[in-house]
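Structure, as structure tokens:
Left out: one protein chain. Kept in place: all the others.
Order of writing sets the labels: A and B. Residues in every chain begin at 1.
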Amino acid sequence: MIKTNKKTPKNIILSLENVSISYGTFEAVRNVFCNFKKGDITSLIGPSGCGKSTVLRSLNRMNDLIPNCSLKGTVLFDGTNIYDKRVDPVEVRRRIGMVFQQPNPFPKSIYENIAFGARINGFVGDMDELVESSLRKAALWDECKDKLNDSGYSLSGGQQQRLCIARTIAIEPEIILMDEPCSALDPISTLKIEETMHELKKNYTIIIVTHNMQQALRVSDMTAFFNAIEYEDGDGGKVGYLAEVNTTKKIFNSPKEKTTQEYISGKFG
Amino acid sequence: MEEKLTLFKNRKRFGIEKNIDIIFKNTALVLSSFVAIILLGIILVVFFQSFESFSRYGLKFLVTSEWNPVKDEYGAFTAIYGTLVTSFLSLLITIPLGVGTAIFITEDFVPKVVREIIGSFVELLAAIPSVVLGLWAIFVMEPFFRAFFVFLHNFFGWIPLFSTEPTGRNSLLAILILVVMLLPIVTSIARDSLNQVPKKLRNAAYGIGASRWKTIFSVILPAALSGIMAGVLLALGRAMGETMAVTMIIGNSNAFSWSILSPGYTISSMLANQFGEADGSQVSSLFYAAFVLMILSLVVNIFAQWLVKKFSLKY
Partner (left out) sequence: MNSLYYQKRLSRNIGDTFFTSLSVICALIAILPLIFLVTYILIKGGSQITPELFTLEPNPPGDDLDAGGINPALIGTLIITTIASIIAIPVGVGGGIYLAEYSKGGAFSRFIRFGVNVLAGVPSIIAGVFIYALIVSTKILFGSMYSGLAGGMALSILMLPTVIKTTDEGLKLVPNELRYASLGVGASMYTTILKVTLPSAIRSIATGVVLGIARAAGETAPLIFTALFSYYYITGFGDLFYEMGSLAVLIYNFALEPYDAQNKLAWAASFILVLSILSVNIFSRILAAFTEKTKRV
């Protein structure tokens, strides 16, 4: 990896410095500065269209896959700007895993779903053991230990999502990004996934986008509130920005910004 | 966590994997550009091969019908006329039949199963090789229609199109076999376009008390029109380029006649007939004719694609 001279505090694992992201000529989010602490769960909340998912996807360069998407600014991970030309996005994704909004298991067996990513990452240990430990960490082991050879699609939606989490854990990433992982799930599955996250916190840094403020309150240490404002030129288009970031407690109890207050009390969003 | 990481020896992508990735992408890129290379190659090769004939006869080639290898005089008017008249007249018959059939299988006159069987049967027919249709045309269609052609000539002989005594193979038979070939194309595309008309349009018309056919004519057909048009154009391109069935039944005569009851020629049947044995400037003239055919079908095809694009933007 390429070292830069930028100094970041030791416990900061990932930091955004003046990041703006556009799709073609449309600017989705502007001038974001934000630090993510190692071992924390950070929630990104805000009304739809504020660019929080866009920011999340930019953290492991999944945005590369969207035509015309461009990023200005720096995303520092492990002392390296991951948008440096010399950086290999595939390598970034091996160290920063992602769980998506829709559960997306591979059309393979449960076992293979987990083994696939590990194998790609050149796993040389005991695969059975890795599959078991990953499924255990994702709180799925008891439910599927007897049908590891069944298709991933045979699981329920909530189980599929936990399988996707297990798949991500299996490659031992340093950070796990979660893009509204519970939005397609029922409340019981949601609770299970939240429990899983509490377990994962011991070993991983988690950044999660959520529409559900209660969820942010329940799971996260830090919360970043994104908002969208109309362009200065006033043609009705909106651009997202980071309004406020603080400990979850402070954001929900004594936010500094008025819009944060309004958002968390349900006045808009 | 640290010791576990050592279990992943590919955490860093090694050069070989990166290189495979790049090679894979570039191979795919090269393969996809083959299409452009072949297309360009076809146009250039046919153009350059026809150059000798083109520079000798110029555009006169298109309007004279002398085709004489002995005197080295070439003009493709008979074949061009044959190509145009067979393809347009066959379309003229195919369109109402095909669209009518398409309406029949998109409306609910008969149970869905029956309609689906008819639909897939028609599509299956598109798979029958044209040389087989030609064989069928020679041995079944020609004897079957002989009496009818005599009747046509006797009663409508005053129309130039029917002015010659029918003798065996002729252009009208080619037109009829083209109808058989084009029907599946027009029917299935018309059916797809009719099916794509949103249900709400039909409901709107029914809701204000329009009758079934009022709805079909004033709401559904107009909405599906550009799709049907694109299908018709594709069929036209097919008709102009169709070779085997036409070659086998059209009679292959370069003697020009306005009548479709006399043997004729199309560009493609001329190519099929003469290419194997041609030499000297005849080859170049045949390439010239091929070039004309290619331009004709390219124009029709591009226009069809343009229509399809315009059509798909609407919904």
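One rule holds in what follows: a residue touches a chain if its C-beta (ideal position, glycine included) is under 8 Å from a C-beta of that chain, and two chains touch if they have at least 3 such contacts.
Note that the structure is predicted; figures quoted are calculated from it, not measured.
S.K.: Going by the stated contact criterion, tell me the shown chains that border the hidden chain.
M.R.: Result for the missing chain's touching partners among shown chains: A, B.
S.K.: May I ask which residue of B:Asn68, B:Ser120, B:Asn195 or B:Ser218 touches the chain that does not appear here?
M.R.: Hidden-chain contact among the options goes to B:Ser120.
S.K.: Just to verify: which one of B:Ala205, B:Ile220 or B:Met240 makes contact with the chain not shown?
M.R.: B:Met240
S.K.: Can you list, in ascending order, the subunit B residues touching the missing chain?
M.R.: Considering the whole complex, subunit B reaches the absent chain at 13, 17-18, 20-21, 24-25, 27-36, 38-39, 41-42, 45-46, 49, 96-101, 103-105, 107, 109, 118, 120-122, 124-125, 127-136, 138-140, 180, 183, 187, 211-214, 216, 234, 237-238, 240-244, 247-248, 268, 271-272, 275-276, 286-287, 290, 293-294, 297-298, 300-302, 304-305.
S.K.: Across the whole complex, list the residues on subunit A that are touched by the chain not included here.
M.R.: On the subunit A side, contact with the omitted chain comes from 60, 62, 65, 67-68, 90-91, 93-95, 97-98, 100, 102, 104-107, 116-117, 120-121, 164, 167-168, 170-171.
Keep this in mind: only the chains that are shown with their structure count from here on.
S.K.: Within their complex, state which residues of subunit B touch subunit A.
M.R.: Residues 1, 4-5, 7-13, 18, 21.
S.K.: So in the complex, the part of subunit A that touches subunit B is made up of which residues?
M.R.: Within the complex, subunit A touches subunit B at residues 88, 90-91, 94-95, 118, 120-125, 171-172, 203.
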